[in-house]
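Every protein chain but one is kept in place in this view of the complex.
For chain A:
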Amino acid sequence: MSTLEIKDLHVSIETETGPKEILKGVSLTINTGETHAIMGPNGSGKSTLASTIAGHPRYEVTSGTITLDGEDVLEMSVDERARAGLFLAMQYPVEIPGVTMTNFLRTAKTAIDGEAPSLRHWTKDVKAAMENLKIDPSFAARNVNEGFSGGEKKRVEILQLELFKPKFAVLDETDSGLDVDALRVVSEGVNRAQDTGTMGTLLITHYTRILQYIKPQFVHVFVDGKVAESGGAELADRLEAEGYERFETAAAGA
């Protein structure tokens, strides 16, 4: 069992008018086998939290800690975090011209595992995972994310999630921009990975729609750079009914 622990995390970004604090004291603990949903309005800092966990250089941690089984994640470089078992499914995956999916997947898998995967098994695994996510086999020969539709990019993120088998997955608005079919396919992928019993998930979303497919045990309402309220799955139902307004007013009043 693994634990990802975020304690009183404060994060700033550099803007034209000087540093701006985005995360204002986030605390969160996720264990293997758990799915936590983070729900919040646009601009509340959800992507900032996700990118900070992954180590994006734009975000400066001014105080607080992130640890993975007690190890200081903030001390690790971006690639070290991935090799330690953290995975970020990005909100906007970038295109990498000239690097084929096949080459990329094998290179990343080799880096994460510390050894090249057995060629025979690997090819089979990739094929099966692509089939499960209804990704056309021709994508293997295409360049990473190049010319992929929004939905295709998200499927490919989940493809990586299934192949790289991280300890913790952070999914940044993986549901946005997906039609109902794609949403189902992508959710099934996340559930397959979660059902292995070896992963914990931080599911970041703006809408409750994806929660019909992925069932979190914990829901955190995220407003203005911190967790405004935490609860069980029922909190999502209340959000569905009431929207974020109540929390935003509370945050503004605080």
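Assume a contact is a pair of C-beta atoms (placed from the backbone, for glycine too) under 8 Å apart; a residue touches a chain by one contact, two chains touch by 3 or more; residues count from 1.
The definition used in the following text is that contacts and distances are computed from a predicted model.
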| item | value |
| --- | --- |
| Name under which UniProt lists the unshown chain, selected from "Fe-S cluster assembly protein SufD", "Urease accessory protein UreF", "Putative ABC transport system permease protein" or "NADH-quinone oxidoreductase subunit C" | "Fe-S cluster assembly protein SufD" |
| Candidate in contact with the missing chain, chosen from A:M39, A:A82 or A:V126 | A:A82 |
| Of A:N143, A:S176, A:T208 or A:S230, the one touching the omitted chain in the full complex | A:N143 |
| Selected residue (touches chain absent from view) among A:H56, A:K134 or A:R209 | A:H56 |
| Those residues of chain A which, in the complete complex, touch the missing chain | 54-57, 77-79, 81-83, 87-88, 90, 93-94, 96-99, 103-104, 107-108, 111-112, 143-144, 160, 164 |
